[in-house]
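Here we show just some of the chains, and they stay where they sit in the whole.
Labels A, B, C and D are assigned to the chains in the order they are written; within every chain, residues are numbered from 1.
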Amino acid sequence: MSAVTQDTAVSTGRAMRVLIYLLLVLFALFYLLPLYVMGINSVKPLSEITGGNMMALPQVWTLDPWRSAWSTAQIGVEPTGLKPYFLNSILMVVPAVAISTIVGALNGYVLTKWRFRGDSWVFGLMLFSCFIPFQIVLIPMAVVLGKLGLAGSVPGLVLVHVVYGIGFTTLYFRNYYAAFPTELVRAAQIDGAGFFQIFWRILLPVSGPIAVVSVIWQFTNIWNDFLFGASFGGTSQPMTVALNNLVQSSTGVKEYNVHFAGAILAALPTLFVYIVAGRYFVRGLMAGSVKG
Amino acid sequence: MGFLDIRNVTKSYGQVEVLHRVDIAVEEGEFLVLVGPSGCGKSTLLNMIAGLEGITGGEIAIKGRVVNGVHPSKRNIAMVFQSYALYPNMTVGQNMTFGLEMHGVPKPARDRALADVAKLLQIDHLLDRKPGQLSGGQRQRVAMGRALVRNPDVFLFDEPLSNLDAKLRVDMRTEIKKLHQKLKTTIVYVTHDQIEAMTLSTRIAVMNRGHVQQLGTPKEIYDTPANLFVATFMGSPAMNIIPARVVMQDGVPHASVTDAEGTPRMLRFSQAAMAAWEGKDILLGIRPEAITDPEGADRKSGNIQSLPNRVTVTEPAGADTFVTMTLGGRDAIARMRADAPVAAGERYEFAVNMEKAVAFDPATELRIGG
Amino acid sequence: ADVEVLHWWTSGGEAAALNVLKDNLAGGGTGWVDMPVAGGGGEAAMTALRARVTAGDPPTAVQMLGFDIQDWAAEGALADLTATAQAEGWDKVVPAALQKFSTYDGKWVAAPVNVHSTNWVWINKAALDATGLAAPTTWDELVAVLDKMKANGITPLAHGGQPWQEATVFDGVVLSMGGDFYQKAFIDLDPAALGGEQMAEAFNRLIKLRSYVDDNFSGRDWNLASAMVINGEAGMQMMGDWAKGEFLKAGKKPGADFVCIRFPGTQGSVTFNSDQFAMFNQTDAAKQEAQVNMAKAIMDPAFQSAFNVVKGSVPARTDVPNDAFDDCGKKGMADLAEANTAGTLFGSMAHGHAAPAAVKNATYDVITAAFNGEYADGAAAAAALAEAVAAAQ
Amino acid sequence: MSASTAPDFRTRLQDWLPKLVLAPSFAVTILFVYGFIGFTVVLSFTGSKMLPSFKWVGWENYAKLWALPAWNTAIVNIAIFASLYIVICTLVGLMLAIFLDQKIRGEGVLRPIYLYPMALSFIVTGTAWKWFLDPGIGLERVMHLWGWESFSFTWIKDGDMAIYTIVIAAVWQTSGFVMAMFLAGLRGIDNEILKAAQIDGASNWQLYRRIVIPLLRPAFLSAFVILSHLAIKSYDLVVALTGGGPGRATEMPATFMYSYTFTRNQMGIGASSAVIMLMTIAAIMVPYLYAELKEKK
């Protein structure tokens, strides 16, 4: 992979470089603008927002909106803020990400190192699950969850997210393991290692980069999901549903500064994951995971 | 019955048969090299011995036990791969003892075995490193160590040296040779480098397109190739194949070969049996080292023939000078002493060691003349 | 046992109001499991509800509007509250127009919490005074006031361009053409009325109103429109009684800082929507009991008063004392009682109390299109409306 | 052949294990993806209203669907949206990737900035952009406050232009991801080819146009597939940004499908629109998957 990460050999003139930097910075501003708007307005009192300049810095700085969004804002009948829902999200996201990643890794392992007749078909069929619009599965999913007794529970949500996540995780791991020398698997077979031993001892320890990609992807998708959370969350609704309850109430007074603070709060974990592990994301894409 | 018997083994992928009725009996302690061009089925055969590929037809027996369908780990074999296939996440020591661990050998015994082998291969100081921190040659040694530590019945090597640079390749080759002479384990070794094949083996199986072309000692293969394929595959530069006609002179068969100017030149055969081909066209096979300058010619040979010809290209290669000329309408290469006084475009009196010449039937491509 | 309540009153005043109910129940030993899903006037909540019911795990009680109750009752998903209702005498205190939604096939299936009336106009007092005119009582007076406000350099009509807001305005417009016509067009869905001349005129009025709205209206939340009236940027807003909360919250006094009137020409008639709690079938006896407790608590006059004071609406029972309410609230209660007796209490089309969801949304489509100037004139819009409603039925 | 050629138990188990491991995922996929798709197809032929019912109505729903003006709006919108979104995302992503690939100082900072919008949920994205684009409080107002009185940017309020604001927000959200894909593609190109082209005398512009961009074909294909399916699935952003408005000017197939199935109680029509969407996705995906899987064999 070292050959892949080298920089291009193209040389550019000085004027061109200035232009390039200029454009890159302009685009960076474009990408940052909405975040700036949210951030700046989340530290203003409400009166400054409804009457003032959206882009202006606050005249009065206040952290009250953040406090309110986190712990005192009215979400449903309880003035709890987003705090308790954060835990719900964690309880849902962690197992769902873990399971879908491990299942994806096992699938990728089988699909590349234990090929059998028709395996491409199996993979193709699984891959298509990445592309279906989730609205259409809502009703039949409800029936199935009801039959399984998982409706309205965290395990139910975990199941749903795992089911619609394994297409992606399998894709990632398959493309990653495809580049992993099959000879290693053969060597381990001769050494007497079995199917699972080879997986745990040989493949998994070197799956770090792609596992990070899979985790980032799954984490953001599941964390940000609203449709399934609202429909199958029951009494343990995730953060997005709470945020939606906070910002979408139809006939209540709208406290925009609290909304923005809540929105940023809800996005913090994913932003954190992206910024901390983002470099692996690009590297994972380079490992071929964009194909498909 | 041999130590490792490959009996009538065939292999098909779907409709395509890639190995056709391969039949080889390997004796205990033998060093068998499978050699042949890319895609001829060498790795496939090796993998079938290891149990990594299913057997379509025939059977493979190790120590008299038929192993078709037996799991690789139950065959008591060890294998060294072209890429070494070292586990990147384990240290050298862990790599080498992984197989023992999988076979339930207790830790003290493992450590003992590891220490012995590491000493033998002089890699004791590397045991705590990861494969990524090793040089190519060291990796190769570790891969061998991993195989050795298991003390298997049969060693399988799949092009173990082809990832090394030329220099290291020569060194490791000698080392493998020494190791075999010391341990006397049965080895099946795949390569497409014919120097490796010649120097290492006790016997060579030359393969092409899923068929074993010839099975024999290196000397048999080199001096009396069964057919044109074996003749040209083994040896570098390749054996010169020169269209010639058999002519009787003074009652002995000669090869009549045209030189660069088209003049026929007579080269007396050492094989009397060539008389049977009188008047017929044949292909004369002469290895480059058998066409040389008179000073470099083998003094022991009983049949050195003189062959004057014009030089096309000279390639001084340090130890030798390779000279290209036209013979029978084709390019032929001679290997001469480094400072042989030849120059492109000039004429020179070459010495041909006809004791080493062989002849082929152009139709069947089989060797003729006994 | 607990009641699990699915609702979309998730923030601010609404949720606080609901808390009153929760506390009431807690006093009676009934716990409250909250399941709020906000968004799109209950759309997201209804989606979640569908998932819950399909999964065989319906909540105990669900906040619901108009025809949804009927639809769920038709599916046989709702519990029978008739025994409780009879014991408590609900049919005597709940207006008949509301009962139409609370009962199905003669059985009580839901408990109404409040009545919002939608044909209100909220006027900035200062802006009105600046026109020198009185609060309008007819269409022509309204136009006069609006024109004057325009001349005064403010946006005459504050409006948020979302289909339901446009439909809310249109409710008032159609009602101002006469209660019978409203009944025929929106409740009986009479094709002649829907496509007729009167409807064409109604659309023309709507299009006229558009001319008093600023250019930035589309997508604007209703409360931002209210804010425009509150701070004098705009003259008036046509919106349901929930808008009052915004004015009060901004520290404005009814009568002194703002004026509340019925949509000109509709005094005496009320278009309403009513939030009700539909009770879903439960198998567990304890849950059934909790369910009954909740229904009783909802219908408790003290609760109805307390809740509606907070929420800005008026009680669903007509026998609740009005002491706790402000001027606008008192007016609302009086209007409701009057309309109820006069038979001029109509379900709001805009809020799904006149016709089923499919029809409502088809109507939205045409109203919104008309408001956004997609039809040449009112007649074209009326024709389109008749067609759309027919297709949706 | 002797009896000992029968595989031992361990070997047989090892033969079966891979399939056993894959089986749950496969079963789950068959049920939760293809079973549900089948269910939707069935629904599209029934008169389902609020809840699924199995009253067969044949092609009626499809006939109704294509007669609905809103569906036609949705189709036109998705055509406009998808083509603009795919083209602009690709161009922006490609441009950023090429620029970032010029040994840029601070690439480590810029890359996450371009990528982070992918991490945000639609509620956040929608709220932020709705504000920003709103003429009354957003960009236009700011420009006015800063003294540029004639500045006008009212697309989000304009039925004809609102669809383009969705394009802007969607491009904002995914172009960074496309950039990452192209960057990965660029980094995979053999440096020697770039050197060869320079020696051959190609200017930078020619180098990219004639050599690099043609070599990025696989990345283009991946980007196209991912973007087109995102476009067809686009629901969240529309709801959060315009709610389908002004009027129904920004209705898309996904919002259409949702509203007919869940808020208008016309599940049959909703299902038929879902089937059409699925068919469109399949028409794009299946040939791609086929080529991809065949090539890897």
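Convention: contacts are C-beta pairs under 8 Å (C-beta built on N, C-alpha and C of every residue); 3 or more make two chains touch, one makes a residue touch a chain.
Computed from a predicted model, the values in this text were never measured in an experiment.
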> Beyond the single copies shown, what is the real count of each chain in the complex as a whole?
Replying inline: A x1, B x2, C x1, D x1
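In the analysis below, only the chains that are shown with their structure count from here on.
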>> Among the chains here, which has the CA centroid at the largest distance from chain D's centroid?
In response: B
> Between chain B and chain D, what's the gap in Å when you average each chain's C-alpha atoms?
Replying inline: 56
> From the C-alpha centre of chain B to that of chain C, how far is it in Å?
Replying inline: 92
> Which residue numbers or ranges of chain A touch two or more of the other chains?
Replying inline: 138-139, 141, 244, 247
> By residue number and range, which residues of chain C touch two or more other chains?
Replying inline: 40, 47, 50, 53-54, 224
> If you look only at chain D, which of its residues touch chain A in the complex?
Replying inline: 10, 14, 17-19, 21-22, 24-26, 28-37, 39-40, 43, 52, 92, 95-96, 99-104, 108, 110-125, 127-129, 131-132, 137-138, 141-142, 145, 172, 176, 180-181, 183-189, 191, 194-195, 198, 204, 207, 218-219, 222, 225-226, 229, 232-233, 235-236, 254, 257-258, 261-262, 267, 271, 274, 277-278, 281-282, 285, 288-290, 292-294, 296-297
> How about chain A: which of its residues touch chain C in the complex?
Replying inline: 50-51, 73-79, 138-139, 141-143, 145-147, 151-152, 230-235, 237, 241, 244-255
> Across the complex, what residues on chain A touch chain D?
Replying inline: 4-12, 16-17, 20-21, 23-24, 27-28, 30-35, 37-38, 41, 53-56, 103, 106-107, 110-111, 114, 116, 120, 122-141, 144, 163-164, 166-167, 170, 178, 194-196, 220, 223-224, 226, 240, 243-244, 247, 259-260, 263-264, 266-267, 270-271, 273-275, 278-279, 281-282, 285-286, 290-292
